[in-house]
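With one protein chain removed, the remaining protein chains of the complex are shown where they sit.
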Amino acid sequence: MTATPLSHTGMAARVAQDIPDGSYVNLGIGMPTLVGDVVSAGKEIVFHSENGILGMGPAPAAGEEDWELINAGKAPVTLVPGGSYFHHTDSFMMMRGGHIDVTVLGAFQVSAQGDLANWATDDAHLPPAVGGAMDLAVGAKRVLVLMMHTTPDGRPKLLPECTYPLTAAQVVDRIYTELAVIDVTSSGFLVREMVAGLTREELERRTAAPLAYAEEVAVLAPTGR
Amino acid sequence: MTATPLSHTGMAARVAQDIPDGSYVNLGIGMPTLVGDVVSAGKEIVFHSENGILGMGPAPAAGEEDWELINAGKAPVTLVPGGSYFHHTDSFMMMRGGHIDVTVLGAFQVSAQGDLANWATDDAHLPPAVGGAMDLAVGAKRVLVLMMHTTPDGRPKLLPECTYPLTAAQVVDRIYTELAVIDVTSSGFLVREMVAGLTREELERRTAAPLAYAEEVAVLAPTGR
Amino acid sequence: MIDKRVASLAEAVAGVPDGATVLVGGFGAAGVPVELVHALLEQGARDLTIVTNNAGSGETDVAALIRERRVRKIICSYPRSAGSIWFEEFYRAGDIELELVPQGTLSERMRAAGAGLGGFFTPAGADSLLARGKEVRMIAGRRHVFEEPLRGDVALVQALRADRWGNLVYNKAARNFGPTMATAAGLTVVQVREFVELGELDPEAVVTPGIFVDRVVEVAA
Partner (left out) sequence: MIDKRVASLAEAVAGVPDGATVLVGGFGAAGVPVELVHALLEQGARDLTIVTNNAGSGETDVAALIRERRVRKIICSYPRSAGSIWFEEFYRAGDIELELVPQGTLSERMRAAGAGLGGFFTPAGADSLLARGKEVRMIAGRRHVFEEPLRGDVALVQALRADRWGNLVYNKAARNFGPTMATAAGLTVVQVREFVELGELDPEAVVTPGIFVDRVVEVAA
């Protein structure tokens, strides 16, 4: 195609634009953690980590790692002034109890009803693993999915129904891919933004569920901060 | 009768004898609070207060009251070294979750099955009030009742069945009155100790449920520390 | 920029609607957000459901709300304390509704709301009148009663210190219901004795992380 898909950093920057100043945010493992690096310096965002941190800051300088101060992906982080520590049960109280304003999660599949599949595939060889995804998915006020539009071998990840086991039903609010920004509405997927040069036909070929389009579909472009 | 009933302090001292060194203890409002004053100096007992204190110490000297450091009866107390503060939900976790070794509670009535009635009478004029009694009664490892043997007008409080509303069923382990120490067993009340000069007939006249007697009924005498 | 500090008690309780369920901290006199409750009286909201351990005493705080006929219903564990004259008078006259809840269940029900749980089974009260009309189930050989989450529209809490993010520490036994109530309401309003700079509170010793707090107001001791 002639379209230029966004880079991972570009995708993360686009998500960051949608996070309001003052939000409490939990970033899932993998690509979502990039969002923390690109959030505008003009905003005060409080990052939550499921393992008991509020006010998580960036990675420490090399040599200053504290292995008792790590994020959900087990990488060393820092604490910003105003941050605090608490135990796991309190941490999940924040997640399940509707106290996190925004979570950004990766996904294997998202359905047109906003069903999320991000914890298990159909690969029976691997032991299943779930982590904190289910609590976040049901508990965060806004669930944003950040993922590639298709699998590495080109199969669509936006589907009429998920074929992989569900994490939670009807929870996804918005999806960010390298090609488009798509809302989940009561009548299914609604395309809000597309990268320049991408035709609706090309987007639909990469998507297994019907797409509706906003009255004005904006250009999805890599943004600065 | 020719028997000399124990004083309130004597009753409390008798209860204190049964509290092992190193116990975590919650004392109910009223007469049970006396137990804290008479516990042996040779024992290290940790007193719990439902409003979020572990390691509660005696009342402060006059003029040194801190009205943000009070017991369940709303009287000023102190904190001993090693004590800690926590919130109400954690406090009741200790109570309900089986972490308190011994609770000493007052009672309106106790049945021969160990049912406890200590929160409501049949006086419809008064609004009902329950406090923390139900959590303590179901949660403490050992539930001791400290009460007068009969009501002020002479009606028995040890009954075949409680007539007042229950706090909890089958929870009382032992009862201490001014006349006797009585265990609740699977076959009903078992008298362990009686004050000198009290006959079995006299005790039974003041008790509405059948009494069995230990092989050797000891003399219940006011004790020193 | 996050700044939850407000300049006045009036601002702190602004917007509390008629009919609101209001969680009010405190056990006895310790930890009662007296000035916030008086500000709510001033603010004028009525037809309130008040969730609190006691039902007010004397002429202040919750007792004053009752006296001024702002309270439709009280949910509490121990309404009958020395000096709870206004509650008792209204109760006898049938002018106030009472939902009596064992103290641990009261606290746990609010925690369940704050934790996003749908309810829990507890042995406390399961053998009692207070289980009437509720689901009772035998679990591990013991009667348990099902209790529902208890959520507030507003929580009024007293703490010792806050920073602009709303992180809180408390003083001694004045902590009591505050940390739980802060988690369980749509709008959590806290009066503190002192504001401190962001970063001054020890991150290991913050009791209520600011995520649970919406407004903080300073009230000199």
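Here the chain labels run A, B and C in written order, and each chain numbers its own residues starting at 1.
We adopt the following convention: a contact is a pair of C-beta atoms (placed from the backbone, for glycine too) under 8 Å apart; a residue touches a chain by one contact, two chains touch by 3 or more.
Since we're looking at a predicted model, the values are computed, not measured.
Novice: Among A:P20, A:P128 or A:P210, single out the residue that touches the unshown chain.
Specialist: In the complete complex, the chain left out is touched by residue A:P128.
Novice: Taking the entire complex into account, which one of A:F47, A:Y85, A:Y176 or A:F189 touches the absent chain?
Specialist: A:Y85
Novice: For chain B, which positions touch the chain that isn't shown here?
Specialist: 21-22, 24, 44, 46, 48, 54-55, 79, 81-86, 92-94, 96-100, 138-139
Novice: Tell me where the left-out chain touches chain A, residue by residue.
Specialist: Touch with the absent chain occurs at residues 49-53, 66-70, 74, 79, 85-89, 92, 95-96, 115, 119-120, 125-135, 137-139, 165-169.
Novice: Could you pull out which residues of chain C are in touch with the chain that's been left out?
Specialist: 108, 112, 115-123, 137, 139-140, 142, 144, 169-172, 202-205, 207
Here, only the chains that are shown with their structure count from here on.
Novice: If you tally contacts for every chain pair, which pair is highest?
Specialist: Looking across every pairing, the one with the most contacts is B-C.
Novice: Compare the CA centroid of chain A with every other chain's and tell me the farthest one.
Specialist: B
Novice: Measuring from the mean of all protein Cα atoms shown, which chain centre lies nearest?
Specialist: C
Novice: Just give me the whole-number Å value for how far the CA centre of chain A lies from that of chain C.
Specialist: 35
Novice: Could you list which residues of chain A touch at least two other chains?
Specialist: In chain A, no residue touches two or more other chains.
Novice: Can you tell me which residues of chain C touch two or more of the remaining chains?
Specialist: Residues 111.
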